[in-house]
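The other protein chains are all here in position, but one chain of the complex has been omitted.
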Amino acid sequence: MIRMPTRFHHAAIVGKYQAQGIRPLLEDIAQFLVKLGLEVSFESATAQNTGVADYESLTLAQMGEHCDLAVVVGGDGTMLGIGRELARLNLPLVGINQGRLGFITDVPVDRYREVLEPMVAGDYEEEHRTMVEGGIWRDGEKIFDGLSMNEVVVSRGATASMVELRIDIGGEFVANLRADGLIVASPTGSTAYALSAGGPIMHPGISGLLLVPIASHTLSNRPIVLPDQGEIRIEVVAGRDASANFDMQSLASLLHGDQVRVRRSAHKVRFLHPRGWSYYATLRRKLRWHEGVV
Amino acid sequence: MIRMPTRFHHAAIVGKYQAQGIRPLLEDIAQFLVKLGLEVSFESATAQNTGVADYESLTLAQMGEHCDLAVVVGGDGTMLGIGRELARLNLPLVGINQGRLGFITDVPVDRYREVLEPMVAGDYEEEHRTMVEGGIWRDGEKIFDGLSMNEVVVSRGATASMVELRIDIGGEFVANLRADGLIVASPTGSTAYALSAGGPIMHPGISGLLLVPIASHTLSNRPIVLPDQGEIRIEVVAGRDASANFDMQSLASLLHGDQVRVRRSAHKVRFLHPRGWSYYATLRRKLRWHEGVV
Amino acid sequence: MIRMPTRFHHAAIVGKYQAQGIRPLLEDIAQFLVKLGLEVSFESATAQNTGVADYESLTLAQMGEHCDLAVVVGGDGTMLGIGRELARLNLPLVGINQGRLGFITDVPVDRYREVLEPMVAGDYEEEHRTMVEGGIWRDGEKIFDGLSMNEVVVSRGATASMVELRIDIGGEFVANLRADGLIVASPTGSTAYALSAGGPIMHPGISGLLLVPIASHTLSNRPIVLPDQGEIRIEVVAGRDASANFDMQSLASLLHGDQVRVRRSAHKVRFLHPRGWSYYATLRRKLRWHEGVV
Partner (left out) sequence: MIRMPTRFHHAAIVGKYQAQGIRPLLEDIAQFLVKLGLEVSFESATAQNTGVADYESLTLAQMGEHCDLAVVVGGDGTMLGIGRELARLNLPLVGINQGRLGFITDVPVDRYREVLEPMVAGDYEEEHRTMVEGGIWRDGEKIFDGLSMNEVVVSRGATASMVELRIDIGGEFVANLRADGLIVASPTGSTAYALSAGGPIMHPGISGLLLVPIASHTLSNRPIVLPDQGEIRIEVVAGRDASANFDMQSLASLLHGDQVRVRRSAHKVRFLHPRGWSYYATLRRKLRWHEGVV
């Protein structure tokens, strides 16, 4: 957790894709930020989808050049898509959530005024989240490039009974895995797909990556927490129609011998939280620990 | 466990598909059974694949009419394929295994003489295994028919992040499941894919089916053991390119609204075991309980 | 599920132990049942604890003789304690819950009038739940006798690192287990402690028992669903201060060689549910499937 008492000057507003109905909300937020003294622009796709024309429209690259804050309106899925891009631009973001609060969206829509005001004035907590990046290699050439906030998944084809994967880490052989697939997750991704597949929760402060087999044939192939130095290589050894997924980007029809290579990215997502934000409180809320399910 | 002191008269030999190299072994077994006084035929595909021509070749239907025993040479996969067919013919089978013994192949190849001799004379134990059958329905019409010894699986497309399934049992709504997929397993299937996905072991004597979600989003969607009366209906509610698998037979590209319906089959696989066979001993051996993994 | 269109004539009221504050509620329920034409008595401990003196007070044995219905006010814990006793008397029970509804208490306190009225008139569903019973044997003698609605647990002493247990089922050796302990659960118990230890949910209609190792050293010692014929013998082989628990009754300081023997009880708990009650609806509510935890 890094605290930086910076006042912001130029915010970009980013909205949920395919959500035309949020135009009034985005305009309210924009006006509110203008009133607080900020220059306000709209991310160009958001402007186009919603028809907002009263504000300057900026491409992502332009946002990286001119803005010092991104205000993202949507759920965890929206944050996942845009966070990856903003990380490349080193632009911090704060998430306003219209529905049920997510793991990485902190501000409920009905309280955004009271929460954002101190934040844009510099009273916030900043947290950096590790990302994973990598590529797919075939016959010595890279055929796909990916960057993920949550995870990279290699999985079996839909009608195949399994995929066999050879795993090497930092040049060292680890295991041959026969399973539905394998997840390489960042700490942020540990509460997403990896959790469903039986992985542990990883505090974002851990310098590590998480390897979670999906329905492994060998029962002792348990999730492994790895240091985040060194490259993880996953080679498709057997199984029809395996595919690789980097968050939402996919490459299907992997061939035997194809290698998915994953490592910690140099880019980090910069989340801004309201002062007093707590990772553990987020876990309690999302996992309903307080309600005692069963 | 049902004991029936029946002497056998006409055995059919079934070999591992695609295994030309087993011809000498199949001929040895055939000669041995002839010496014991049995009439011996070859399943026609086995005869064709191996080139064995000295014995009568029978189709499966003919085997059902003329034979009272099938001797299957191969592993659990071979048994899975042929067992399903033999169940329809009500023909009992005994499995001879060339490699590591499986869950459902009892006789190691180097001991088949001493093990088979008392068995063909009527000294054996017979066990009946429940199967599941079902179909896929689209717009009120059945578009696929399947029979499984192990399981029926409905799972997400390779590049989809999940499939949403609505589950009804015996006409009663159970749950909407968002997951990688859902397994409906027989007791025999409980030690196959269902075990990898986190399910329990089910003794074959249980009159029940097993529902195991694969990587469910909701952590409390645990495996459920169900009575084997009543039909299980699984409707694809959301998710691209879901597929259904009945053991090894697959149908891909399911549409939203498609229903996979599964119920206990009226057919049972009739396994013959050497006297003294023990289900628990098989578990110990296959799961290496005695060695204390970790 | 068995439907029996019987009108009830004599109800016994049983209250949560140690809950003096529930006297007004119990009296309201009693008056309501009297108005519906039933004779009403109070279980003697309930009468004593609450000071209710206007109704006949009956021992459990007398309840078995004179009553045809028990109305139990409390939570799952109260039901667990009294259900075991009522099963011996073959007396059906309906549970009224003051707090959050449980797995086996169906009637919320604020709706008891509308729910009970048709039930006492014979419009209800009756469900029978399997119980487990057993004893602890030392040097050939039984030193403890127990009956459980949920489970029998054999577990390590508090400062021991593990207990080693030898498991035999129906006279057949199953495994030596090194673990924190072993749970033998009824279907009803499958959603209690056994679920926390990694077991599956077992529909109450399954004729089976559930064996769930607690933190087993051997990772492949998975939960097993067993037919409910045959006795399960659990012998303490190693480990200091092991103990056995039958629901809430415990025997500590087991010695090496002590045997815990468990089998399905001949007694069944007879639950009465409002017409339209659904086991799956109870699972959805208790496990919050509809809310999608995570």
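Letters are used for the chains, namely A, B and C, taken in the order the chains are written, and counting of residues starts over at 1 for each.
We adopt the following convention: a residue touches a chain if its C-beta (ideal position, glycine included) is under 8 Å from a C-beta of that chain, and two chains touch if they have at least 3 such contacts.
Source: prediction; values computed, not measured.
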{"item": "Given A:L101, A:V115, A:A175 or A:M248, the one touching the chain that is not displayed", "value": "A:A175"}
{"item": "Option touching the unshown chain, where C:L116, C:I214, C:V236 or C:L272 are the choices", "value": "C:I214"}
{"item": "Among C:A30, C:L58, C:V152 or C:L195, residue touching the chain not depicted", "value": "C:L195"}
{"item": "Selected from A:Q31, A:T59, A:N90 or A:S220 as touching the chain missing from the view", "value": "A:S220"}
{"item": "Touching residues on chain B - with respect to the absent chain", "value": "191, 195-196, 219-220, 222, 286-288, 291, 293-294"}
{"item": "Residue numbers in chain A that touch the chain omitted from display", "value": "169, 172-176, 178, 190, 195, 199-203, 205-208, 210, 217-227, 278, 280, 283-284, 287-290, 292-294"}
{"item": "Positions on chain C contacted by the hidden chain, ascending", "value": "155-159, 161, 179-180, 193, 195-198, 214-217, 219-220, 241-243, 245, 248, 250, 252, 287, 293-294"}
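Criterion: only the chains that are shown with their structure count from here on.
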{"item": "From chain C, the most remote chain by mean C-alpha position", "value": "A"}
{"item": "Centre distance in Å when chain A and chain C are each reduced to the mean of their C-alpha atoms", "value": "45"}
{"item": "Intercentroid distance (Cα basis), chain C paired with chain B, Å", "value": "36"}
{"item": "Touching two or more other chains - residues of chain A", "value": "195-196, 219-220, 287, 293-294"}
